[in-house]
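Sharing a structure here in structure tokens format.
The complex appears here without one of its protein chains, the remainder shown in place.
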Amino acid sequence: MSEISAEQVAHLANLARIALTEEEIEHLTTELGQIMQAVEQVSEVATSDVAATSHPIPLHNPLREDVPSDVLTVDQVLSGAPEHDGTRFVVSAILGEEQ
Amino acid sequence: MARAALMDYDEALERFEPVIGLEVHVELNTATKMFSPAPNPANEAYHGAEPNTLVAPVDMGLPGALPVVNATAIRSSISLGLALGCSIAPSSRFARKNYFYPDLGKNYQISQYDEPIAFEGSVEVELEDGRTFQVAIERAHMEEDAGKLTHIGATGRIHGAEYSLVDYNRAGVPLVEIVTKPIVGAEADAPAVARAYVATIRDIVLSLGISEARMERGNLRCDANVSLRPRGTEKFGTRTETKNVNSMRSVERAVRHEIQRQAAILAEGGTITQETRHWHEDTGTTSPGRPKSDADDYRYFPEPDLLPVEPDPAVIEELRAALPEPPAARRRRLKAEWGFTDLDFQGVANAGLVNEVAATIEAGASPAAARKWWTGELTRIANAQGTDAAALAEPAQVAELAMLVEEGTLTDRLARQVLEGVIAGEGTPREIVDARGLAVVSDDGALVAAIDEALAAQPDVLAKIRDGKVQAAGAVIGAVMKAMQGKADAARVRELVLERAGSEG
């Protein structure tokens, strides 16, 4: 299971939107294989009778009341933008379609 | 784009069985968003806000921001689930659906994945001819909407755009996605069932008051899955998912189009590509979008920033008790109460005027009169003005008008004039009657004087009446009505004419 190919790493990099260099892919392929080999041991004890925990502390919190607050001004919204037109963010042409 | 070949609809149905599945997204009209306290543009009060003015840190994915679930959105979702006949999960969870897209501030969408809040329901939908069809609901789950992209370039479309603008006002708008089970057995009615289903969802959310439910604004959005299987086979065919279908009529047309398009391909020995298709309102056709592929790896995992949704069973029961009557049951009850024929009721229902007629009857009008005014004069004027009848007058005003006719204060002709005044905003029907002096003259003295004058002016007619040719009285009645400027009850005039003609002898 821990056999990871360079193609797989390239695919993961694409999913994660990181334009890794060939060298990085090569390096990560080796590292990832080693790391996965080390962490695979979780499946030894993760038997079907063990429940998964996603929240460390079980809680029952009140939900948020439906009252407006915390609205940012347009200036605040755009304050960190690499590019904007005064009201909206500007991005270069989009290749893919929305999902 | 080459126009796809289409098979004749009847032939397509002869050779293939359509299976459809519908995904309807309902934008809730809560005051704030699903996971942030920013105002919700799907609420009427915030409609049309300037770009990026309804944004809290979490809506634009600011580092460190955290989502918190809106209590009202949960209640609305439970109500909707119950209205769809669904079971409400004692515990449901949000998950992250991971994909990069510039309208998605966090580059993941918070949605319910394997644990929806509502599941396994059923709704009865009614076709235009009154036949009903049961649609099974797979699930209803909560999620958040994405922001809005505007593509700038020659075409205004995504392809060929030079750059795009991003507005996050819509990001985080609460959505409930309702997914049907595969709808099998609708046969040639499949497109009509699809339309009626969306109309039913619209009726339900409106009766619950949880969405503005305006398709043209995207409050209600439908994705239609269509597949065909050759007659006599069991296995479902490959399906396409048509998006961007934003009117009831388009839902019907899009399903019909897909059936015809797929049938043509299959008949040629071709295969259907599993893909998203886009509906084009103008041409009535669909075009291919992105293919579904293995590359779609959304890497769902439970949203660690949110706790499971565990509604208090008492709250669920409270919401269940407060549910309005289901639209189909309500229609059956009203039809019986009003004593309408199937045809009469369908006329009202298909015009989308059930609520208006009901309210008018509630306000005192007779069912027949309420139906007559709404499907008659008001619909005629609405069509001429290109608007909805419902937008022209209040049910209370129509009821008052109908009652004025019933008590004899107005004739139908006068009432139409009063209605014009109502539509023009001149006041209530009674105020308009008074202001315009339109009431029927019920003083016999004035009528008798006018009749005597008319009879004197037409001695030949008088003679004919006296000879027993009663139908000749029409000419005199016409003259009297004209003299009274229409403000007389023609039946009463006729009685008096015959009386005066007789008494002369």
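The letters A and B name the chains in turn, as written, and every chain counts its residues from 1.
By definition in this document, a residue touches a chain if its C-beta (ideal position, glycine included) is under 8 Å from a C-beta of that chain, and two chains touch if they have at least 3 such contacts.
We adopt the following convention: contacts and distances are computed from a predicted model.
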Open item on the list: I notice the complex is incomplete. Of the names "Glutamyl-tRNA(Gln) amidotransferase subunit A", "NitT/TauT family transport system substrate-binding protein", "Formate C-acetyltransferase" or "Porin", which is the UniProt protein name for the chain that's not shown?
Closed with: "Glutamyl-tRNA(Gln) amidotransferase subunit A"
TODO: Based on the whole complex, identify which of B:88, B:210, B:306 or B:493 touches the chain you can't see.
DONE: B:306
Task: Touching the absent chain when the full complex is considered, from B:8, B:128 or B:297 - done: B:297
Task: Positions on chain B contacted by the hidden chain, ascending - done: 57, 60-69, 96, 98, 100, 102, 105-108, 164, 166, 297, 299-301, 304-307
Task: For chain A, the residues touching the chain missing from this view - done: 1, 4, 8-9, 12-21, 24, 28, 31-32, 34-36, 38-47, 50-57, 59, 61-62, 64, 72, 76-77, 79-83, 89, 91-96
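Keep in mind that, in the parts below, only the chains that are shown with their structure count from here on.
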TODO: List the centre-to-centre spacing of chain A and chain B in whole Å, with centres computed as mean CA coordinates.
DONE: 40
Task: Complex contacts: residues of chain B adjacent to chain A - done: 30-32, 36-39, 50-57, 60, 68-74, 99-103, 146, 149-151, 153, 158, 161-168, 276, 289-290, 295-297, 299, 302, 304, 307-308, 310
Open item on the list: List the residues on chain A that touch chain B in their complex, please.
Closed with: 14-15, 17, 54-55, 59-74, 77-78, 85, 87-94, 96-99
